[in-house]
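Every protein chain but one is kept in place in this view of the complex.
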Amino acid sequence: MPRKSLKHHLYVIIFGTHTRAGRAFDIALIAAIITSLVVLILESLPSVMTEWSQELRYIEYTFTALFTLEYLLRLYCSPKPKSYATSFYGVVDLLAILPTYLAIFFPGASFMGVVRLLRVMRIFRILKLVRYLQDSNVLLRSLLMARRKIFIFFSTVGILVIILGSLIFVIEGPHNGFTSIPKSIYWAIVTITTVGYGDMVPQTNLGKAIASITMLLGYSILAVPTGIITAELSNEMNAHKELVKCPNCNRSGHDSDAIHCKHCGSELADPDNRVVAGDENEKSS
Amino acid sequence: MPRKSLKHHLYVIIFGTHTRAGRAFDIALIAAIITSLVVLILESLPSVMTEWSQELRYIEYTFTALFTLEYLLRLYCSPKPKSYATSFYGVVDLLAILPTYLAIFFPGASFMGVVRLLRVMRIFRILKLVRYLQDSNVLLRSLLMARRKIFIFFSTVGILVIILGSLIFVIEGPHNGFTSIPKSIYWAIVTITTVGYGDMVPQTNLGKAIASITMLLGYSILAVPTGIITAELSNEMNAHKELVKCPNCNRSGHDSDAIHCKHCGSELADPDNRVVAGDENEKSS
Amino acid sequence: MPRKSLKHHLYVIIFGTHTRAGRAFDIALIAAIITSLVVLILESLPSVMTEWSQELRYIEYTFTALFTLEYLLRLYCSPKPKSYATSFYGVVDLLAILPTYLAIFFPGASFMGVVRLLRVMRIFRILKLVRYLQDSNVLLRSLLMARRKIFIFFSTVGILVIILGSLIFVIEGPHNGFTSIPKSIYWAIVTITTVGYGDMVPQTNLGKAIASITMLLGYSILAVPTGIITAELSNEMNAHKELVKCPNCNRSGHDSDAIHCKHCGSELADPDNRVVAGDENEKSS
Partner (left out) sequence: MPRKSLKHHLYVIIFGTHTRAGRAFDIALIAAIITSLVVLILESLPSVMTEWSQELRYIEYTFTALFTLEYLLRLYCSPKPKSYATSFYGVVDLLAILPTYLAIFFPGASFMGVVRLLRVMRIFRILKLVRYLQDSNVLLRSLLMARRKIFIFFSTVGILVIILGSLIFVIEGPHNGFTSIPKSIYWAIVTITTVGYGDMVPQTNLGKAIASITMLLGYSILAVPTGIITAELSNEMNAHKELVKCPNCNRSGHDSDAIHCKHCGSELADPDNRVVAGDENEKSS
């Protein structure tokens, strides 16, 4: 441990999650993020906007100031600011404050569209919350391990959707609402994912047949990603079992809370290769 | 066992499920609940209400009287009435009779809406049936063990829905029906859960693209909760693990091929001490 | 084996699936069933009915005659006719011929509705095909073993649907299309199963909130039955592993094709408790 400098102190509070101060800071930050999101959503309600636009803008400025301060402090106290600024969270923290400043510097009166876009872009502040979903790494690892299979699955779906979309485009044709292949592919996606808006539906019998095939396909291939994730997850969740081996009879398959080998009863070595999620996350952030 | 006082006798009949009288009482109660629900549902049918309103009201009063009696008896014979009155079922039992009395004391002519709301609250009485689905504890335990992962999953869905809703709000805008961010988030939920009412559909090409991404996301992330539950369930369902207890340290969780207790290393006995779910549940109720 | 009487001969051909004649009979029967279904479906097309009604009726009579013959033969050659007549397949075989006779004896001119019903009831002939899905017993066994959990799941869905339906009924009210609790429950089912017809959609904000909860509920609890079936299925598929034990080291967990114990290398007993699906099915039919 280095000496407790102010910088390090700040680091522990802002980036850390183990000290009481650190936890307090995190909770305050979460509260601020959620409040600012509520403000943003309220701003989108015409009724509210007409009455409270002024107040909402002031609140918005306050939050922007707070998040700016947070961003600068993070830059200051982070051991390597560059890597933070370029990290996922660094970019998110910047995105969280940028829009307001842009909206100020380019007076919105002239081009509302951009300003509305900027105002809504602040929604990405929600990504600041992702920092607090860190314990999802079992899920993430499963998804990572399955990424090849998932990519293959999506490629297959993509190919199916393009073929089925083109078929329905030829069969139904423009006069039934299938005016182009992209629109028909959109229909195929709506159908294969079993969403079924009903804004585009086949009229001809052949089209209905294709639609039925698309639905049954979508209905059943849904099983594939589920199978992939499930298989990976149960592997992940049994990972430990494979790790620990009995020093005496050298058999594996022990639970994470096993102290004795269930086969020969001799003591098991302590499981000392357990990674403390918190630590590595701080490093990665 | 204490001496068979009337109070204890009632307790065994009303709260118990093992004696013949207790089972008879439960069956009668279920019948009463279901009938009263049918009455309540019939009351909602205008055609029925015009003709039979009088009869239905009388039936309604009868049931309320019965359930009031049941509530008072439970309060009387329960060993600790306070804890029952404050327990989940205690509150439900009270909620089940309250509306009718309120409807009597405050003549509904003035504010029917509220009274109807109260009367519909009686639907919660059906939760009393949950008490008879005791074997759901394998499912419940799996869900409990997975609650962290499930919470993370829902947070992710929440974040996705807010971001996608805001994007579609900016892209489609009010003139296409996306009049506010909350409504757009509602659309995002309708789409990501693959419900697809079709009451709000994107009109622009960019909007359709966002919609397609939302659908494919919803279609594939559905795999995650399934994977979680499945993995937990198959753990849970490794029934033997739950049944065999170590005769020495009395800990369970041994594999079906375990010969020695993995905790203390002593030999395991044959599985003969199955826990009777009913008993502990009664205590918890 | 008894002596090859005509009766037994017929039995082997009609009920059996192992002899060449038996297989030929089955294939002919499947062809007949499917053709009669096609005829039935064609009859429902007005355009076809106007032109070919006469021909179709004759074809229909032919098939009915054939199926009647089959039914009588089955009754004749079955070792215990009563148990066949009362078995699932016996009832189905009767259902397959009854409607036509009813339609003949009660001349349809008078009450078309009933006749249409009778004609369509012949669709149940398709159930005759179920006899040839016999190899589904791994699936069936899994479903049977999971039936308790599945029942609990459906009860939960039922309770949820009633509560959510009543809530939406109170919130939206008749003027938004939610005219009664049954209709509202129908809406809740449409929503929780993520079907989302869009014929009934909430108009109020509170209603939209309830709808969102319903969707997310339906979206995620779908994971539960999947988890149940998957867990049961993988148990079923690993069942054998648990059955065979090594005679030397008495450890289980061997694959179905294992000849030697993977732990100590000693020979395994032949797996002679493998049930031949075909045989028992014939008995059960």
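In order of appearance the chains are A, B and C, and numbering begins at 1 in each one.
The rule we apply is simple: contacts are C-beta pairs under 8 Å (C-beta built on N, C-alpha and C of every residue); 3 or more make two chains touch, one makes a residue touch a chain.
This is a predicted model, so every value here is computed, not measured.
Would you mind spotting which of C:139, C:159 or C:213 touches the chain that isn't drawn?
Selected residue, touching the omitted chain: C:139.
Which of C:37, C:66 or C:94 sits in contact with the chain that's absent?
The one listed residue touching the chain not shown is C:37.
Return the single residue from A:12, A:40 or A:228 that touches the missing chain.
Of these options, the touching residue for the absent chain is A:228.
Touching the missing chain, which residues of chain B?
Considering the whole complex, chain B reaches the absent chain at 194-198, 226, 230.
Can you list where chain C touches the absent chain?
Interface with the chain not displayed, on the chain C side: 37, 40-41, 44-46, 116-117, 120, 123-124, 126-127, 129-130, 133, 135-136, 138-139, 142-143, 150, 153-154, 157, 182-183, 186, 189-190, 192-199, 218, 222, 225-226, 228-230, 232-234, 237, 253-255, 257-268.
In the complete complex, which positions of chain A touch the hidden chain?
So the residues of chain A touching the missing chain come out as 148-149, 152-153, 155-156, 159, 162-163, 166-167, 169-170, 174, 179-182, 185, 191, 194-198, 201, 205, 208, 211-212, 215-216, 218-220, 222-224, 226-228, 230-232, 234-235, 242, 251-253.
Quick note on the criterion: only the chains that are shown with their structure count from here on.
Would you indicate which option in A-C or A-B repeats the interface seen between B-C, with over half of the contact pairs matching by residue number?
A-B
Using mean CA coordinates as chain centres, what's the chain A-chain B distance in Å?
The answer is 29 Å.
Just curious, how far off is chain C from chain A if you go by their C-alpha centres, in Å?
Roughly 41 Å separates the two chain centres.
Provide the list of chain A residues touching at least two other chains, using ranges where the numbers run on.
Within chain A, the residues that touch at least two other chains are 194-198, 226, 230.
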